[in-house]
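Below is the structure I would like to discuss, written out as structure tokens.
A single protein chain has been omitted from the complex, and every remaining protein chain is retained in its original position.
The letters A, B and C name the chains in turn, as written, and every chain counts its residues from 1.
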Amino acid sequence: MKTELTISTDAIDETALAKRRVMDDGMGAVVCFLGVVRGSEGDASITALDYEAHEEMARHQFGLIFDAVEKRWPVESVRLVHRLGVVPVNEPSLWVEVTAPHRAEAFDACQFLIDEMKQKVPIWKKPLPA
Amino acid sequence: MKTELTISTDAIDETALAKRRVMDDGMGAVVCFLGVVRGSEGDASITALDYEAHEEMARHQFGLIFDAVEKRWPVESVRLVHRLGVVPVNEPSLWVEVTAPHRAEAFDACQFLIDEMKQKVPIWKKPLPA
Amino acid sequence: MLINVTFWSYFRDHAGCSETVVELETGATLAKLHEIVCEQFPKLADARNSTLKAVGLEYESDDFVLSDGDEVSFFPPVQGG
Partner (left out) sequence: MLINVTFWSYFRDHAGCSETVVELETGATLAKLHEIVCEQFPKLADARNSTLKAVGLEYESDDFVLSDGDEVSFFPPVQGG
């Protein structure tokens, strides 16, 4: 399984990411997920989320999750980008792409990745009030 | 719920579609699916699939599926493109995007849409052998 | 009454044409139409049990009562995606 992990303060460039996709002839399904900063946290309006990571541990924990995906599904490729620092409302903080032969495993693996990330990857967010 | 349906022989332009996305401040999740033509159908190598639709009925049936999505999930927007005619191996025949407040409903609605399409929308494919 | 029937996908090849017109007695059902079409185009009879049937833009069941001028479609299982 190919993996590509980017943890960076740069804005997520969906177009560039899509252009760099390499599909094998046996791959029939691509699932992408974008997690976008919403305009409120709880009841409060916000302008942005400020993301912080224990970056070395985050990379390691993402690696463990990718290994678990590879053991469980016939996935060809996982690419994941998590943005750090200030991410304004309406911009993505997370981009995940899973490529697989069929759609069921692509959807399952993508959701598993995100669920696991939300349990295990040391990244935190601080709302910046409006 | 906003909907946008394109049934056309034009190649699917993922970049243009992503650029035209309009997100409301309350939306936190975007799920995209690309169905890509694989290099084989059953045991045989192919160069392309040739898609045909009963287009008027296909549009109507997609409309019914969109209505069912709207009733069931708090989805903001569904955009769906199905390409017709000859689609070469490695190119997408289907692009679906669901935008919603949270990821669970975006994933569920997107998978439901595709499952329903595969049962009900009158589109057929003919493999073009290698 | 006259019913217009359209064939889609490989049903067109099996029938050897894309459309036909069938004359039926008033009150005839979609099942009756299907039976007559299968007699006229024997290759379609082989796919009898997997045939999908629509009147206009809607799927209908075998007991649907047809009306003069109905546009009926017969086709194999769909394969979009």
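Methods note: contacts are C-beta pairs under 8 Å (C-beta built on N, C-alpha and C of every residue); 3 or more make two chains touch, one makes a residue touch a chain.
All values derive from a computational prediction rather than experimental measurement.
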Chains in view that touch the one left out, judged over the entire complex: A
Hidden-chain contact residue, picked from the options A:12, A:69, A:89 or A:121: A:121
Residues from chain A at the interface with the omitted partner, ascending: 35, 51-54, 56-58, 60-61, 82, 93-94, 114, 117-126
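Please note the rule applied: only the chains that are shown with their structure count from here on.
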Intercentroid distance (Cα basis), chain C paired with chain A, Å: 48
Rounded Å distance, chain B centre to chain C centre (Cα mean): 27
Distance between the centres, which are taken as Cα means, of chain B and chain A, whole angstrom: 22
Residues within chain C bordering two or more other chains: 81
Residues of chain B whose C-beta touches two or more other chains: 35, 114
